[in-house]
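A single protein chain has been omitted; all remaining protein chains appear in their positions.
Letters A and B name the chains as they come in the text, with residue numbers starting at 1 for each one.
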Amino acid sequence: MTALLATEGLQAFYGDAQALFGVDFALHAGELLAIIGANGAGKSTLLKCLTGLVRAPRDAVRFKGEPIGGLPPGEIVRRGLAMVPEGRRLFPSLSVEENLLMGAASGRSGPWNLKRLYEMFPILAHKRGEPGTSLSGGQQQMVALGRALMSNPEVLLCDELSLGLAPIVIREIYAAMPRITAEGMTVVIVEQDVGMAQQVSQRVYCLQEGRVSLTGRSSELTRAQISQAYFGLEAHAEAAP
Amino acid sequence: MIETLIQGLLLGGLYTLFALGLSLMFGVMRLTNVAQGDFIILAAFAAIAGVSLTGSAPLWVVLAVLPIAFCAGYLLQRHVLNRTLGKDPLPSLVVTFGLSIVIQNLLLELFSADPRSIEIGPLATQSLQLGDSLALGVLPLVVLAVALAATAAMQWMFARTPLGRTFRAVSDDREIAELMGLKANQVYALATGIAFVLIAIAGALQGMRTTVSPSDGPLLLLFVFEAVIIGGMGSFWGTLAGAMILGLAQQIGFRLDPGWGIWFGHLVFLAVLVLRPQGLFPKTRG
Partner (left out) sequence: MNPDMNPRTFDVVRGTDASRSLLGAAAVLVIGAATLPFWGESSWMREFVEIACYFIFAMMWNLLAGYGGMVSIGQQAFFGFGGYVMLMLGNFAGVNPFVAIPLGALAAALVAVPVSFVAFRLAGGYFAIGTWVIAEVFRLSFANVSAVGGGSGTTLTALRGIGRATRESVTYWMALGCVVAAIALVYLFLRSKRGLALLAIRDNEVAAESQGIPVARMKLAVYVVAAFGAGLAGALYFVGNLRISPDAAFSVNWTAFAIFMVVIGGIGRIEGPLVGALIFWALNKFLSDYGTWYLLGLGLLAIVVTIFFKQGLWGYAQQRWGWSLFPTQRRLALHVSKSPMPAARIPELELHPHAKHQ
């Protein structure tokens, strides 16, 4: 089965600092994949390479077989890749509804529209005219998610949905996932909350210091395996004198 | 006294038109156009040249200049000014300052230093009689009406249209806006195109109401700037208010002593800057 979205030997730099050291990654249509790892492991960088916010070599990233490395973000969105950015990043000068409408700027058509979003997150309909940034953290996350969905992507990338949110709010947001994936949308979530990641996803990649340290089916991975991959600890480490 | 106040408001209308373009460009892309005044004068001279070359009525020439102004602004932003945008304000300041010098000297070469104006015949001096002692010039009233209409149009465009939404989004967060599929470089160019249309209208009216000469630009810039600061950044109605206050201050100063008009405006500007730096009617950004 050829991958819908894949990277091969992906390296990424911020100036002189290297963040990714040859990441091989494959995403298949219809699955929900989680990327986990400690802070600074390179999870967000990987997503930014996929969406064009960080420059990648042309052939290192392929979407539906086509190389998309180095393309501008707008072009990548038009092809069907959308991202919910880290930290929400709503437009402060725009209302909730206007923020959602901005998501449709790429001009792609599909089942997702304002009505559907308001059905999924009724609170947003309630607050549609208010400035986006006046909402609570969880509600802002719903807006950010909705904004990405408005572009009717084939692949949805979610960068740290749970960041800064209370557990109950995190559950509420992830409760919407089945509705999103019901029609075959492929989703990638970057998560610090390992438990949530294992719970909702089918496959997991673990990044550690810019490299893939573990990959496998979520249901089959053990805690020990994940800890080892996450922190880079050996299974039997000796304490240093 | 009433007459002074009314003259002040009429002058404020003119300053509003001068300032709307600057407000727009700064609002969308944080670009300070030091050549704002010079572009206004350039537009006036373009209209003057158009009238003398084609012999048509000024109104048609001005209407013809508007789309040319739009294209000029669009291309300037797209190919020159876009390269100066970024965290450092210096490149855009130097480039627009350079443009100011280029325009002034170009106009000097083409038209010499003699003041010119756009001949509109009797309309220049017609006035409306209000009551016994009050006569208001028709042209200044037209200017005020155009200023009010333009401000309302800009405000409506920003708040209620998809284009305005695009402007606000790109201005808020360029990176995320591009993630949505917007092309910031094109959006900026559109904004400047519109700003140049406003500049062209302002220039045409300035050329009709008084004489213009190639080195008038910098002084206009100072007035525009003062109007924007007094009014407060972030809204077009704020710019209008600031322009009105500046116009009033200048007229009152002029009334007290003919040499004090501009000076009074400076004083009010400085006072606002010291006492309330965010301006009198700022729109706070989220």
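The rule is simple: a residue touches a chain if its C-beta (ideal position, glycine included) is under 8 Å from a C-beta of that chain, and two chains touch if they have at least 3 such contacts.
Given the structure is predicted, the values throughout are model-derived calculations rather than measurements.
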Check your understanding: Which of these touches the unseen chain: B:L106, B:L163 or B:L280?
Key -> B:L106
Review point. Which residue among B:L5, B:A49 or B:L273 touches the omitted chain?
Key: B:L273
Check your understanding: Since one chain has been left out of the picture, which residues of chain B touch it in the full complex?
Key -> 26, 30-32, 34, 80, 83-84, 86-95, 97-102, 105-106, 108-109, 175, 218, 221-222, 225-226, 229, 259, 262-263, 266, 269-270, 273-274, 277
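The criterion applied here is as follows: only the chains that are shown with their structure count from here on.
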Review point. What part of chain B is in contact with chain A in the complex they form?
Key: 162, 165-166, 168-169, 171-173, 175-183, 285-286
Review point. Which positions of chain A touch chain B when the two form their complex?
Key: 51, 53, 72-74, 77-78, 83, 85, 89, 91-94, 98, 101-103, 105-107, 131-134, 147, 151
